[in-house]
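Below is the structure I would like to discuss, written out as structure tokens.
Our next item is chain A:
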Amino acid sequence: MTLLEVTLLTPLVGGLLLAFVGHRPIGGWINVAVSVVTFAASLIMALDVFAGGPQLTTGKLFYIDAFNVYLVALTAFVGLSTAIFSRPYMRHEVEIGRVTGGRLRLYHSMYQGFLFAMLLALSTNNLGVLWVAMEAATLTTVLLVSLYRTPESVEAAWKYFILCGVGIAQALFGTVLVYFAAEQKLGAGRDDTLLWTVLHASASSLDPTVLSLAFVFLLVGYGTKVGLVPLHAWLPDAHSEGPTPMSAVLSGLLLNVALYALVRLKMLVDASLHTHLAGYLMMGFGLVSFMVAGLFLHRQHDIKRMFSYSSIEHMGLMTYAFGLGGPLATFGALLHMTVHSLTKSAIFITVGHASQLAGTQRIDKIRGLIRTQPAVGWGLLIGTVAIAGFPPFGVFTSEFLLLTATMKAWPWLAVPLLVGFGVAFAGLFRHLHPMVYGEPPPGQKPVHANMLPVMLHLALVLWLGLAIPGFLARWFEQATLLISGASPL
Partner candidate 1 sequence: MDHQLTAWILAAVQTALFVAAAPLLAGWVKRVKCHMQNRAAPSLWQPYRDLAKLLRKDVVLADNASWLFRATPYVVFGAMLLAAAVVPLVAVDLPTDAIADVIVLVGFFALARFFTALAGLDIGTAFGGMGSSREMTIAALAEPAMLMAIFTLAMTAGSTNLSTAIHRVLEAGLVLRPSFLFALLALAMVAVAETGRIPVDNPATHLELTMIHEAMILEYSGRHLALIEWASQVKLMIYAVLIANIFWPWGIARVFTPEALAVGVTAIAAKLAGLAVILVVWETVLAKMRIFRVPPFLGFAFLLSLLGMLTHVVLETGG
Partner candidate 2 sequence: MDFAQLSLYNQAIIVFAALVLFTSFIMLAQARMLPLIFAFAWQGVLLAIVTALVAFVSDHPHLYISAALTVALKVFLIPWLLYRLAVRLNIHYDAEALRHPSLLLLAGAGLVIFSYYVALPIVQLSGLATRNTIAVSIAVVLIGMLLMIARKKAVAQVIGFMSIENGLFFSAVVSTYGMPLIVELGVAFDVLVAAILFGVFFFHMRESFDTLDVDRLTRLSEVHEALLVHEETGKQPPDGT
């Protein structure tokens, strides 16, 4: 699969290159260029797969089907737009002295390394390699969270490292159990026992007890990386203490990849068990995360922490949706993954500019954004409106689909969902209003801000909300068919 090789090798090579030249001005441009190449390759590959069906590489190590190809394209896209944003942003950070040259090199090379790890996790067929890639994604970003070397960022990075490390160790145990169950049925001595395609084909004959035990461990493990309550303690810290481009990709992309891993494994478990254990567990964790995060939103004093809790809330919603199962909820969840990714990264980019403007991340110190720099103010306003689930943005569409599915299957669960939506909306706007509309403190000046990525993302989200383009809808439909076994249309 040459296109796949290009998609994977480009960030890897780019990361190695940037390890040498990342601190020069050209480093930022190289970062952007590498991301462009990655995105182009992934887009062409996506169209390829969409037209020609799922592709398995020779050696069966990589498997691209409808579910992961659009995530690959999305990851590459958000990686690109964040790279565009990060170039002038990090320049500014170097100028004001928050980051040194050496750290900038680390940042750039690890940025590409992180993209490589995520793309590897998305495209691999081997469950063990999936685990290795997830752990690698954590490892590449740990030092980036503590890039500013303040005590808070070091603490955040430590928590991130330890909690995600321990969590993901559980996932490794779950993977071992899946391998064990597979070996029981498929026999030992085969090379392909950990391949998802092989497992999916023979899933109904795998032992249910072992698989349910495995799923519990996998849910705890990958669920830590998704940010499910009560395993979420690392998320607000890690997403708020790192540099803004980091927050954007961590919130927008890594959480998606973790959820993808979880859903892949749920597909296996569902075929083996004929109960809905996996679904119920995911629904439970998802709903709890959704509600708890919504409540925590109100108590936040740091703008990035607030939006991190919003990420937890939305990931909880998506987990709930995938757990609910059925074509409608799955379609909604897939759409939600896309629009959340786009909106959240756009928001974090805008927040980055806002905090540069105000010189602080404290909510009560940021005021009057719309007066000082209308682009930033409007960006934040529209972004928050989008993430809170207002029509006609895409988030509204996916949440509506989810509500419909809930009312069909579990009508009384629609009540906590609606309450949660309301609580989150109230929390976000209560904090947002003074930030955007308040009286700006004297001496606040606009900063150099490239709002193009933000506008692009929000426009896409709006488009997805108004009318999902045909090919994208069919794409989601294929993925829904794969995951839930039925078509929504």
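List of remarks:
Everything below uses one rule, namely that a residue touches a chain if its C-beta (ideal position, glycine included) is under 8 Å from a C-beta of that chain, and two chains touch if they have at least 3 such contacts; residues count from 1.
Basis for inclusion: all candidates are chains of the complex that A comes from, given by their letters.
Values in this document were obtained by computation on a predicted structure and should not be read as measured data.
Interface remark: chain A makes contact in this complex with candidate 2 (options 1 or 2, touch as defined above).
Chain A meets candidate 2 in the complex at residues 126, 128-129, 131-132, 135-136, 139, 142-143, 146, 149-152, 154-159, 161-162, 165-166, 169, 172-173, 176-177, 179-180, 183-184, 188, 191, 193-194, 207, 209-210, 213, 236-237, 241, 296, 299-302, 305, 359-360, 364-365, 441-443.
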